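Only a single protein chain was left out; the remaining protein chains are all shown in position.
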Amino acid sequence: MTLLAKPWIWSWLAAAIAFGLTLALTSGRGAGELAYAALSFGAFAAIVGMGQMLVITLGPGNVDLSIPATMTLTATLALKVMSSDPGTALLGLAVALAVGLGAGMANFALIFLLRLPPIIATLAASLVYQSLAIWSNRGLRIKPPEGLADFSTGRFLALPNVAWVALALAVVVWVVLERTVWGRWLLAAGQNMRAARLAGVPVEMVRAATYLAVSVFAGLAGYLLASFSGGAALNMGAEYLLMSIAVVVIGGTSIAGGASNVPGIWGAALFMFLVVSMLNSYGAGAGVRSVLTGTIIIAIVIAASTRRVRA
Amino acid sequence: MTALARYRIILPVVSLAVLLAATFYMQPRAMSYFGLNLLFNLAVPIALATIAQMMVIMVNDIDLSLGTFVSLVACITATFLHDTPLLGAAMLLALILSYAALGALIHTLELPAIVVTLGMSFVWGGLALFILPSPGGTSPVWLRTLMTVKPPFVPMAVVASVIIAAVTHLLVIRSGIGTVLRGVGGNARSVARAGWPLVRLKALAYGLCGLFGVLAGMALVGLTTSADANIALRYTLLSIAGVILGGGEFIGGKVSPTGAVIGALTLTLAASFLSFMRLSPDWQIGAQGAILILVLTARLIFSRKGSVA
Partner (left out) sequence: MSEQASAAIVTLTQAAKHFGPVRALDGVSLSVAPGDCIGLVGHNGAGKSTLVNLVNGSLAPSSGEIRFATGSTAHAAGVRSVFQELSLCPNLTVAENLRISHRALKGPGWRRPARAEIRQSLDAIFPGHGIDPDAEVDTLSIAQRQMVEIAIGFAPRGTAARLVILDEPTSSLDAGIADQLLEHVRQFCAAGGAVVFISHMLGEIFDVATRIVVLKDGKIVAERPAGGFTRQGLVDAMGHVATEAAEAARTARELGAEVVRTEQGLSARAGEVVGLSGLAGHGQAAALARLYLSHSSSWRAGKTPRAVFVAGDRPRDGILPLWSILRNISVSVLRQGARWGLVDRAAEAETAATWKKRIGIRTENVENPVLSLSGGNQQKVLFARALASPARIVIMDDPMRGVDVGTKQDVYAMIQAEAARGRTFLWYSTETEEIIQCDRVFVFRDGAISAELTGADITEEKILQASFEMQEVS
């Protein structure tokens, strides 16, 4: 009962069902491979999803639409700096995080100085980032340094390295939200910005830090994804716009703000991958796959909401 | 205070005028019937999509599925509406009704619109792929004729924009039901307390969004003569930007149909303007973003002055 009351349980249940249904077709063969793939691909969705979660926790109207463009831009610039030279992985990481930080600052500057609604500010900024990425990329596909490529596709203790990174990040985010003063401030600001300010919460600092964090997360995801898939592509971030929002919501974070849910993000990230592979293995075409994915997202949101109403 | 109310529409008009003047300065030949037609060619479907988005923003929600929805409509228009008009029309009607049902669902279960429409974007996109897996189809002849009609003096796109603005202004700002709908955005509780069925009002707002979305998709096919499943994906963001450029706000039921149409025209013109500037294609998208930021900055400055005065 108490377990069912946890908002994150639903995304894990859904992921488990999708996992089970896929394996039912192969009568259990390939479970390890499927789980491994889900953890690998889910890691990227989890990283951007946690960033988006922090922003959505800030309350209604807060969302970052620039995640895909930031991912592409950071990946492009990081790979350019590394130019496939061995031993530059950390330099590349530093560049990726710095570019992410810069994008976050630009986003927040637009929101704070021009008082734009975050949707519009991050949308407009993302157009600029996209142009920057196109301009700096010039259609070249630079390979990541070999060591980095090996790391991002490698494994440690049977789990993909990228999943370890995302898990570590999840632990950090969880601690920040549940145990730190800053996390409390974020949750307070998300419930009622004005009341939080009058209660002494430095709300602008909280907002700024959140928008910086989401872009840094996007930068990290872009860096890892490009290393994982052998180079940056201009559309590499595209699917992560809807993905980042979807995992937040399926994961049980309140879209109205003020309540976050880290474990749910992971469940939802795994689910989003597993449901596609499930439909694939049942031979569904792209159209059907998309329709079913959408229907499932809505069904989960409805299930979560009726549970909430009854509670 | 009346100045403040008035600036809401002044700024979109001014930004459109400035952009238009700059375009004429760069390319004097654009200052003609043919030139204008070329500049605003694609404005009609964008304007309709922006109005559709505005209907949802009016009741404090946001539609992230509009682009895929318009694409789906375009696919149906270019296939079923052309081949079997009755079936096609029935499908489009069903789409409008499903939008209304969506609105009712979102309201009744208190679902976050941003997420439900996000899910719907997968559904619409999947259906569009299903109907038209590869680009193709043909526009119905009457639609093609309608969209390429050449009225005297002023090009079709401009005439259509004025008509759209006028009709939606009457519907949203002047009419009684439009007032109530804006009231839902302003203070839903008091509207409910006065005895209005909120579910039906929400369904109506979403239904109107669906209606204008369908019109947008049809207009688009009339112009492009064929369709594909991704034809209008960027309309989601364009329509949101158009509503905001036109002086609308995300919450509080503060919307302006005239402004929204002007916002759509501005965005269309921005694209044409950039190609006149012979800007490297690398920068076109970025420049669109920059123009958006610029106009909104101007709006901030004006509104600050307005509130001081």
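When the chains are written out, they are named A and B in that same order, and each has its own residue count from 1.
Here is the rule we use: contacts are C-beta pairs under 8 Å (C-beta built on N, C-alpha and C of every residue); 3 or more make two chains touch, one makes a residue touch a chain.
Note that this is a predicted model, so its numbers are computed, not measured.
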{"item": "Contact partner of the left-out chain, one of A:26, A:83 or A:180", "value": "A:180"}
{"item": "Options B:108, B:190 or B:280, residue touching the unrepresented chain", "value": "B:190"}
{"item": "Of A:113, A:140, A:198 or A:299, the residue in touch with the unshown chain", "value": "A:198"}
{"item": "Residues belonging to chain A that touch the chain removed from view", "value": "179-182, 184-185, 187-188, 191-192, 194-205, 254, 258-259"}
{"item": "Missing-partner contacts on chain B, residue numbers", "value": "1, 4-5, 174, 176, 179-180, 182-183, 185-187, 189-191, 193-196, 252-254"}
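Going forward, only the chains that are shown with their structure count from here on.
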{"item": "Centre-to-centre distance between chain B and chain A (centres being mean Cα positions), rounded to whole Å", "value": "29"}
{"item": "Chain B partner contacts - residues on chain A that touch it in the complex", "value": "60-61, 63, 65, 110, 114-117, 119-120, 123-128, 130-132, 134-135, 242, 245-246, 249, 255-256, 285-298, 301-302, 305-306, 309"}
{"item": "Residue ranges of chain B touching chain A (in the complex, touch as defined)", "value": "62, 64, 105, 109-112, 114-116, 118-130, 133, 237, 240-241, 244, 250-251, 280, 282-290, 292-293, 296-297, 300"}
